[in-house]
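Note that this complex is displayed minus one protein chain, with the remaining chains in position.
What follows is subunit A.
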Amino acid sequence: MTVPEPHRLHPAPDSAGPPVRVRVTAPRTSARPSAGAFPVTREMAEHSAVGEVFVGSLIRSQLRLALVVAGGFLIILTGIPVLLGLFPSIREVTVLTVPVPWLLLGLGVYPLSIACAALYVRSASRNEKRFQELIDEG
């Protein structure tokens, strides 16, 4: 008497020749969530009405933050050519023979962008921490 084996994918070794090799692949369209994702928080955020409100306000505050930082940076950036256009005499000012426009564009913009980025990283993490605390309380 044989026991039925419904879960075996391959034919039994004695049935017909060597077992067939099966490649197990999947279309990689949805990766696993990032390591360390703690499902309970997300579960809460995704499935409760309160969670949805919290998520909505988190998204809005992150977007506002990003727009403010981007806007500030772009205003200063466009301010450089505008300033040089309004006061052409600045172009004549030199530091160690290097004219001010070259200094501003070649050196000055980089610390500015790093400062904007650091400011954003701090504030964005703070927004997320606040959200986390709200969820943990609720």
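Please note the rule applied: contacts are C-beta pairs under 8 Å (C-beta built on N, C-alpha and C of every residue); 3 or more make two chains touch, one makes a residue touch a chain; residues count from 1.
Criterion: contacts and distances are computed from a predicted model.
Asks: I notice the complex is incomplete. Of the names "RNA polymerase sigma-70 factor, ECF subfamily", "Acyl-CoA dehydrogenase", "Cation acetate symporter" or "ABC transporter permease", which is the UniProt protein name for the chain that's not shown?
Replies: The chain we cannot see is, by its UniProt record, "Cation acetate symporter".
Asks: Taking the entire complex into account, which one of A:V50, A:I75 or A:L107 touches the absent chain?
Replies: The one listed residue touching the chain not shown is A:L107.
Asks: Suppose we count only contacts with the excluded chain; which residues of subunit A make the list?
Replies: 23, 25-38, 40-42, 45-46, 51-52, 55, 58-59, 62-63, 66, 69-70, 73, 77-78, 81, 94, 97-99, 101-102, 105-107, 109-111, 113-114, 116-118, 120-122, 124-126, 128-129, 131-132
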